[in-house]
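All protein chains but one are shown at their positions in the complex.
So that you can tell them apart, the chains are marked A and B in the order they are listed, and the count of residues begins at 1 in each.
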Amino acid sequence: MAAPIISIVHTDFSYVTFTKQSGFSGAWHDLFHRQKSTVAAIQDVSLQVNRGEILGLLGANGAGKTTLIKLMTGILPANTGSVRLFTDEIPFRKRAAFLQRIGVMLSQKSQLAWDLPPLDTLVLLREIYHIPRDQFTSWLAFLTKELAVTPQLHVPVRKLSLGQRIKFELICALIHRPEILFLDEPTIGIDVSSQANIYRFLKQLNHDIQMTIILTSHNTKDIEALAQRVAVINHGKKIFDGTTTGLISRYATVPILEIVTDGPLAPLPTHVKQVDNTHYEVNATALVALPIDPRHILSVNRRNGSLDAILTQLFSEEAPKQ
Amino acid sequence: MFKIYRVLVTQSLAETMTYRVTTILTALFGTLFYGIDLITGGVYFSFTPTIYGWNFLDYLNLITTANIISYAYQFLFVAAHEDLTDQILSGNLDYSLLRPVNSYWFHACYRVDFPSLVTLLLTGIIEGVILAQLHPTLLNLLLYLVAVIVGVAFVFALNQIMVTLAFWVDGLTALNGLPEDLMTASAQPAKIYPRIIQQLFLWVIPSLAVTNVPAQFGHNRPTWLLLWTILVTGLLLAISYIEWQRGLLKYVSAN
Partner (left out) sequence: MKYWVTCQNALLTTLAYRGNLLLHLLTTAINVLVAIFMWLAVYNFSGRSNIAGIQPNQMVIYLIVVNILALIFSAEPIFKFSSLVRSGNLSVVLIRPINYFIQSFWDYFGRAIPYLIVYGLTTGLVSPVFHRGLRYGLSSLLLMLITYGMFFLLITAISLCSFWLVQVWPLRPVLSALFLLLGGQAFPLQVLPSAVSWLIYNPFSLAGNQLTLLLLGKLSLYQIAIATGWAIIWTVVALAILKLTWQRGIHSYEGVGS
């Protein structure tokens, strides 16, 4: 098997914060004796990504997903361990040749010039990445067509909808045909049809040109739609690495079924617990068939069976004491 | 790099066109305040033909040159510096770290301010007329131009240093007007100031030298002070460059 395109080995990253004291005397005190505290954002994370993979990084807010992206893209330097991309690039060195090969889209940061049409920003990127004109034109035409934003290419960014803006941010990240695409919360705040459009397009890119895609999200729909593999980051540590179904089967240990019926069940069957008139819970650990007449069932859900439920449970756990 | 700059200039022009009225008004006000400077100068010299050896024409040469330096800085860099302050304060520099370009020069040249070009051209033409009256030798004229360029670089470096301070202290943006105040105060003959102020602003922070030196070349009074301003300006540029690198490190670690 070929060497991984991204290789993170026992990497740590921590940063220093200063706690501010309130009031004037606090501010005065802070001026001379600031309370430093070290926050371990990433702890002993190892991760390998192969060329052509789509990897989802899952985690709650502040879990360390974005920090991990920043380590991989070279915005941040690793404290210990090593982060290598391609054959032997250290991202933080920011060699031009390395930067040419990665594309990054960060949520809540924009590279589009507000008062100008997206095309202007893209032309600037064309010069920055030394993209030949004809290649730029045809690739851009392809990207805008696929994302259904061709007519908006000449509209000032301030007049675009959020969904259109996000799509253009994505195009900015893709314009130089990077080999690895990093997406930090790519679909935050945009409507369902734009989301579906973006998912479909990213899958196509991944399939057609073997683009490696790393995305973070706390929207499990993003991950389920795209990722072949997920890594779950919690409190700076990697707690899971595998497929989404693997994740579900690992954590959905107790098979509790939530059942909605068209009316009250009387008498109450064994193994069934009533929640209210039409909601019931069944512990299916020792059952081979449902003890409820299927004609009265409106829906059955396995609690802990959805990615959302598992993640909610995982992320609500306390940080391990250090 | 030149191609990127051309794109940036084109974009600035496009933005200027979006705010046409603002552009015209800004150019108009620039001219207005330059006009007030001229009238005030006229008032001073209505009472005496010379002040410390500067006659009215020399004085016009001085304030016009000082204005050229200011407007050239504004045209080339002020919009970029305003943008940079915003970017630093809003923490929007991540993309700059991800692009294969020199981020210092990219941000310093990010935008040009076309309204200032109008006033720059106007003061440039007036200075041309003044120089035609002053008859500097070819060498002095050449050194005049060099001195003006050094002046622009000096003002740029001062502002760059102030703007980049935003990486460390976010309440300091109000101080960004300080270099402008300094240059306004320096648009006068150095000798009107007490000796200590002269020494300070000719040698330590040579803002007076930066305006007085080119003016002196303009009326054929060459001075070695030019070399000193070149040296200090080079030093300030180097400092601002190091400050930028440090600032970026601080930026990523504070994220």
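Basically, contacts are C-beta pairs under 8 Å (C-beta built on N, C-alpha and C of every residue); 3 or more make two chains touch, one makes a residue touch a chain.
Computed from a prediction, not measured in an experiment: that's the story for all the values here.
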Chains on display which the left-out chain touches in the complete complex: B
Residue of B:Tyr193, B:Trp228 or B:Tyr241 touching the missing chain in the full complex: B:Tyr193
Sole contact to the chain not displayed, among B:Thr50, B:Gln133 or B:Gln199: B:Thr50
Touching the absent chain when the full complex is considered, from B:Met1, B:Leu25, B:Leu89 or B:Leu249: B:Leu25
Missing-chain contacts mapped onto chain B: 21-22, 25, 29, 32-33, 36, 39-40, 43-44, 46-48, 50-52, 171, 174-175, 177-178, 181-182, 184-185, 188-189, 191-194
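Here, only the chains that are shown with their structure count from here on.
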Chain A - residues contacting chain B, complex: 15-16, 70, 73-77, 94, 96-97, 99-100, 102, 104, 106, 109-111, 113, 115-116, 120, 123-125, 127-129, 156
Residue ranges of chain B in contact with chain A within the complex: 3-4, 6-8, 10-11, 14-15, 18, 91-92, 94-95, 97-101, 252-255
